[in-house]
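Complex shown without one protein chain; remaining protein chains in place.
Our next item is subunit A:
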Amino acid sequence: MSHTGPPVVSVHPSRAMVDEAFKVQVENLPPGSPVTLHSLHQSEDKDYWEAFGHYVSDHRGTVSVADDLSCGGTYTGKEAMGLLWSMRPVPGSREGLRLRKLNVCIPQLVNISVYSGHVGGGFREQDPLASALTERWYMAPGVRRIDIKEKGVRGTLFIPHGPGPFPGLLDMWGGGGGLLEYRAALLASHGYASMALEYFNPAEVNTAELELNYFETAFNIVRDHPQVMSDRVGLFGLSLGSIVSISLAALSSVVKPCCCVCISGNHTHARGGTIGGVFNEFFKNLHKVRMDENKYEIWRGMGLPIPDDISQKVDVGKISCPILLVNGDDDQNWPTVECAEDMAQMMRAAGNEHLLTRLEYPDAGHLIEPPYSPHFRATKFIKDGQKVILLWGGTTKPHSDAQEDSWKKILAFLQQNMYSSSGPRAKL
């Protein structure tokens, strides 16, 4: 009796950066056989995340995820990276989970398996036909990680390998607080000396008192590092981090960013110039918070209507460097698209609109992360010491497209403004 050997799953490259695409293939299946491709990842918090797609092997017994169509599962259609971006917590998981790598020095491990037939669940209870482990890295080889604790500033600096000097970035996340290193590690892997800044801790009341000078000090730590080009330091923020970036770019007399990338931000001005002040502005409109059918909090109402009173807004007409705004129009946390439109009007009136580039993505939500990250539509958040679930918005496929497209454009924007020999330019 003649029969073929076992099927083989291959992932290429088997070790890749998190923003690099891979090719998943299954070979040596019987021709025309229905199979399920499945991805599994156990997070640092010990939760399991998975995705799957339904395929049929061709006449050679091969399935190629990059070329073939998934006809069912957590993603459909021709989606080379669907096994990553469509991941969600396995059934029975805790609510409101978010996947964020804390230890960036080791890779994220994802197991890619092939199961017989079109399976919709119960993957852990059955044996796959074959599987392959793949590594996804936030840090390229040679990137150095340095703990920063000086002048009251807390953060982690990532320096690319090589003689330098390199352009620098101050990287700031949002109101969830803590120290998140993964995006800074990834940016360093692209050649930018990046410092992830810890500036807000919802459990520590006094971090709300942080003023602009904390961020100016942090910026200068990056600027003054011997391997950083002092005239090419930029700002990178998401959510609250974007508000900080916009404020620094417009109001600081101490720091002059080379360029700014602001994801899901707004131009709320803090009276008193503190982080707490920013939150006070938000929570003036606490009554406008709505709940959806799952009791997830929708905060976007708090930002509407955009105030006419300019003292409540950062004077973006004073920004003198190129600025890239990235927003999703299904952002349920803040009316970021409306804010971007208002910022554009202010800059038009001030004559510096040529510095502004706006990227807006249909059906994308608030948490626009590096590409192939799962979509976090609603996750746990600490508000006033209370655990709530915030609705960030977005629909998975368009949100994932937005993550992929925006990252490419962000890298091109940074390259143009920080690496190009002809110096910074306004538009992409």
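By definition in this document, a contact is a pair of C-beta atoms (placed from the backbone, for glycine too) under 8 Å apart; a residue touches a chain by one contact, two chains touch by 3 or more; residues count from 1.
Rule of thumb we're sticking to: contacts and distances are computed from a predicted model.
Missing chain, UniProt protein name, picked from "serine C-palmitoyltransferase", "Glutamyl-tRNA(Gln) amidotransferase subunit B, mitochondrial", "SSU ribosomal protein S9P" or "Peroxisomal succinyl-coenzyme A thioesterase": "Peroxisomal succinyl-coenzyme A thioesterase". Among A:Leu133, A:Ile146, A:Met291 or A:Ile310, only A:Leu133 touches the chain that is left out of the view. Within the complete assembly, A:Thr4 is the residue of A:Thr4, A:Asn213 or A:Gln345 that touches the hidden chain. Across the entire complex, the residue among A:Trp49, A:Trp85, A:Tyr138 or A:Phe166 in touch with the chain not shown is A:Phe166. For the chain left out of this panel, the touching residue among A:Leu69, A:Leu109 or A:Ala349 is A:Leu109. Listed by residue number, the positions of subunit A touching the unshown chain are 1-6, 8-10, 13-17, 20, 28, 109, 111, 113, 127-128, 130-135, 137, 140-142, 161-167, 191, 229, 232, 415, 419-421.
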